[in-house]
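With one protein chain held back, the other chains of the complex are shown just where they sit.
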Amino acid sequence: MTATIPESQQLAYIAAKAADSRINLELETEGMTLNIGPQHPATHGTLRLIAKLDGEQVVSCEPSPGYMHRGYEKLTEVRTYPQVTTLVNRIDWLGSFANEVPFILAAEKLMGIEAPPRAQWIRTILFELSRLANITLFLGDLGAQMGGVTAVFYAFRDREHVLNQIESVTGGRFHPNFDRIGGLKDDLPKGWIADTKKTMDKIRDFCDEIETLLIGNEIFQTRARGIGVIPPEVALSYGLSGANLRGSGVDLDLRRDDPPPGMPYDKLDWKVWTHPDGDCFSRTWVRLQEVRESTKIIDQLLDSIPSGPIMAKVPRIIKVPEGEAYVQTENPLGAMGYYVVSKGDLVPFRVKIRSASFNNVSIVPWVTRGVYVPDVITILATLYFILGDIDR
Amino acid sequence: MPRDDRREAILARISEHLGDAVVGSHIRVGDDLWVRVTREAWPEAAEVAQKRLGCHFFDFLSAIDWLPSPFGRDMDSQEDIVVKGLEPKEPAPMASGYAGGDTRFQVFARVYHPVEHWGVTFKADLPDDDLSVGTWSNVYRGANWHERETHEMFGFDFVGHPNLIKLYLPIDFEGYPLRKDFPLLSRRVKPWPGIVDVEPMPGEDEPGDGDGEGEGGSE
Partner (left out) sequence: MTSLLTLADITPAYWQSTLIRVLLLGVIVPTGAAITAIAFLFKVMAWMQSRTGPMEAGLLKKTTVIDGERVTAHSGRGELQLVAEVGKWLQKEDLVPDGADRFAFKAAPFIVLGSTFLFFAAIPAGPGPAVAAMLPGGIFFILAVSSLSVIGVLMAGWGSNNKYALMGGLRAAGQLIAYELPMVLAVVGVVVLTGSLNLNDIVEAQANFKVGPIPIPFLILQLPLFLVFLTAAQAELTQSPFDMPVAESELVAGYQVEYSGFRFLTFFLAEFATAFGFAALISTMFLGGWYLPIGIDPSSAVWYALGPIVLLAKILLVSFLIFWIRFTYPRFREDQLQKLAWKYLIPLSLVWIVFTAVMVVVR
């Protein structure tokens, strides 16, 4: 854990604090307040940032979320468990299968049901596919925000292959709604395994291409190295998760360390990537390596799918017994968890959705003090959030 | 009855640091640990968790409102009540969950140990007439936004929070949406018509009926 704040950033913090006090004394006559968003080509959705600038430097940058707040936690109180699955797809809409999984696992934990092995394997494969779909878009979008727009088109083109695979199994590219308590809705179509293996090769080629085009580009490195350094203690205290945490050197991956029941990560041979620097580049690099690692995981899973039923015996109308359960998984955006409180009813009593981007974005005021205005865009791009995940 | 020695040991350490403040606990064997503390000891629980136990990773902080919804069980088909003249079912009496609890509102938070890989959920009761509790944001910086959200959704006051204003909702919004007595307007406007179009189980053909709730036989 060697991430330290570079001296230039420390000096910038001191300057920003001084500027702040100057602003308070002089009744806000200095500096300019800039509204970035909510309609904005650079952020992943309707996020509003209220930035106070002093010339080129940011004095404070406060995100004001809530433009996409849909009241999910209230809505879950009137929906049956299968209906909640449909709802929950739309939290992180790029890797949407991944949102269903922790909720289903929590319900299964309360019911005491375990999905049959074949369903567990396919569930994990789809979980990793959603990670690919999500992070390939991140890599392309990073180019768009940095100014190298070509990367976006390559990302969308290659991501189509992953979405095609998801669609051929689940019927939905973006909102599969495929996970069920006790298993999955349907089995794999014929020829899917071979096609998915070919797709994995394409994604690996895409990773190499993006590395040459964008990540290895000198200008990108100049703009990303040393910017937005987050030391590991601060990251843990804010609850940062996923690649943001691993990019600061903390070796925590819930797939390996706290595997949820029924996801066979311990039977596979794979590696967790970390980077000690804690800056924007390290976060990006960790995500790139995670995509490559995911393709290897999927290959191993595809080789070893057991045969068997796709659904355990569950009653037609599902009433989950009384209790509370919390399941957290390593989603593409970070650690996502569902705290399900059940009263033995058709509907959950309370569902607390712990979404990764909520904590990831709460660090923005801390990390953007004293940086230049273009760096705010870089930091936001590499912290990587989805608005549906912040606002739920 | 299997025992979870690891979690029992953690519970013992927590009790050792907090003493009488621990008023309830629950261990699900092999899975998870719940600890209920008094309201006064709530900020101290954060200190103990982070500094003594080493739970540096902040997961979340929120609240539970244990009041059963006064709008009836919205899953009862409202049409059945009106059209067929069925009686609305009585809501169950108020009961709290794991680790006990006497009040309607409970604040709860979860933290995680990033090296030893275990988590603990803290809960605290809040009396109905004084919904305030100390803040966790001095210890866990991530609690800042979580407490703002809990404040606007439930109406709690977090004493010592640097900037307790609304996070999601507009500044002039009135009411506390996640409380059970705050109606879900979409259901008030359009009542729920009952279970329709039940998806057939894999391997089966007939869909379910459009009839209220009922126990389905297992396959």
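Order of writing sets the labels: A and B. Residues in every chain begin at 1.
Note that in this section contacts are C-beta pairs under 8 Å (C-beta built on N, C-alpha and C of every residue); 3 or more make two chains touch, one makes a residue touch a chain.
This structure is a prediction, so every number in the text was calculated from the model and none was measured.
Enquirer: Would you list the chains present here that the left-out chain is in contact with?
Expert: Taken over the complete structure, the missing chain's partners among displayed chains are A.
Enquirer: Would you indicate which residue among A:Tyr72, A:Phe103, A:Phe220 or A:Tyr339 is in contact with the undisplayed chain?
Expert: Touching the chain that is not displayed is residue A:Phe220.
Enquirer: Which one, A:Glu108, A:Asp179, A:Asp345 or A:Asp375, makes contact with the chain that was left out?
Expert: That would be A:Asp375, which touches the missing chain.
Enquirer: Sort through A:Met146, A:Val286 or A:Leu302 and give me the one touching the missing partner chain.
Expert: A:Met146
Enquirer: In the full complex, which residues of chain A touch the absent chain?
Expert: With respect to the unshown chain, the touching residues of chain A are 32, 34, 36, 40-42, 56, 143, 145-150, 152-154, 157, 213-214, 217, 219-220, 222-223, 372-377.
Note that in this section only the chains that are shown with their structure count from here on.
Enquirer: Report the residues of chain A in contact with chain B in the complex, numbered from low to high.
Expert: Where chain A meets chain B, its residues are 65-66, 69, 71, 73-75, 77-78, 80, 82, 109, 185-186, 233-234, 236-241, 250, 252, 257-258, 310-311, 313-317, 323-326, 328, 335, 337, 339, 341, 343, 345-347, 350, 352, 354, 358-359, 362-363, 366, 391.
Enquirer: Could you pull out which chain B residues touch chain A in their complex?
Expert: Within the complex, chain B contacts chain A at residues 28, 31-32, 34, 50, 56-60, 62, 64-65, 69, 73-75, 92, 95, 97-98, 110, 114, 117, 119, 121, 139-142, 144-146, 153, 167-169, 177-178, 184, 187, 192, 195, 198-199, 201-202, 208, 213-219.
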